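What you see is part of a larger complex, with each chain still in position.
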Amino acid sequence: MTTAADRPATRRSRTSWGTFDGREVAELYDDYAALLDEGRYDAWLDLFVPEATYSVMALENVERGLPLATIRCDSRAMLADRVRALTTTQFYARRIARHMISAIRPIAVDADTLEVTANFVVFETLVDEATRVHSAGSYADRLVATADGPRFVTKVAIYDAPLVPTSLIVPL
Amino acid sequence: MTTAADRPATRRSRTSWGTFDGREVAELYDDYAALLDEGRYDAWLDLFVPEATYSVMALENVERGLPLATIRCDSRAMLADRVRALTTTQFYARRIARHMISAIRPIAVDADTLEVTANFVVFETLVDEATRVHSAGSYADRLVATADGPRFVTKVAIYDAPLVPTSLIVPL
């Protein structure tokens, strides 16, 4: 059996969490999924700082270096407006979303912010239909420390497959 | 860059784990998924205390305040009977289930019990068929501390889409 001493050190595959607490970061994503799926949008919005930006982009555009966002909110207030609009449409009650978020990883850290990537899959259930895969993709986020724990200052949801606009009624 | 000091404290989005250990709670759910998917039902049943109740409910009924359960077992012994019956039917061997559980969150805690919610997605594979989404939903559970770590005293699996009875051969 090979032991650690037999083997030269290889490059570490990941950055540290810096001054951030990995468990608190995981809790932030757990809260993000649960509050969104329960439709508790006010509590969900509290996971963003006021100046936070929220964007949804197609992976194809990200890979091509195109800065086109399918959705872009430049502040938490704008995101709140968007969510409020969505929840008052007739479409709202007809969709149940379940977010599964995993592989939450620190990418870069400095004194104030932590860059994080994660994988997501969203499952959707429409009235009287079976649950299906809605979308999969990854997050490329920036977090800041607050008195309440880490919060999103940048959230970018990058989806793998082409999505039609009506698919984006519930935030990714 | 905004720092914590610039920003008023906002309402925390989650309860504490109280005297429970978050890591042990996560392990309970990991064990729940793994033992169920491996068909190790005796070990799986040990994750419940003897007086535990297990219910399966449709989200639609929960939202309407209807106390209708699709399945209800009022003790671990009753749950054991149900599982034993299922595993002796001809249907048993033909279904492989994979549970993915995430967003495990403390909701309320007192000296003895912890309320927890989580999201689940179950994938099912029938003989010679592709793997598909079986169901998605959430758990609304109560845990008690035991000498062996946290255990379920109440388990409620709330599924998002209408399910036909034959879909519920394997526990959610």
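Each chain carries a letter (A and B) given by its place in the written order, and its residues are counted from 1.
Quick note on the criterion: contacts are C-beta pairs under 8 Å (C-beta built on N, C-alpha and C of every residue); 3 or more make two chains touch, one makes a residue touch a chain.
Quantities reported herein were computed from a predicted structural model and do not represent experimental measurements.
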item	value
Overall number of sequence copies in the complex as this file defines it, 2 displayed	3
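The working rule: only the chains that are shown with their structure count from here on.
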item	value
Chain A onto chain B, rotation angle from CA fit, given as a multiple of 5 degrees	120
Centroid distance [mean C-alpha coordinates] between chain B and chain A, Å	24
Chain B-touching residues of chain A, taken from the complex the two chains share	23, 27, 29-31, 33-35, 37-38, 43, 46-47, 49-51, 96, 98-102, 112-113, 121, 123, 125, 128-133, 144-149, 153
Touching residues on chain B, where the partner in the complex is chain A	1-4, 7, 9-14, 22, 59, 100, 102-105, 117, 119, 121, 133, 135-138, 160-162
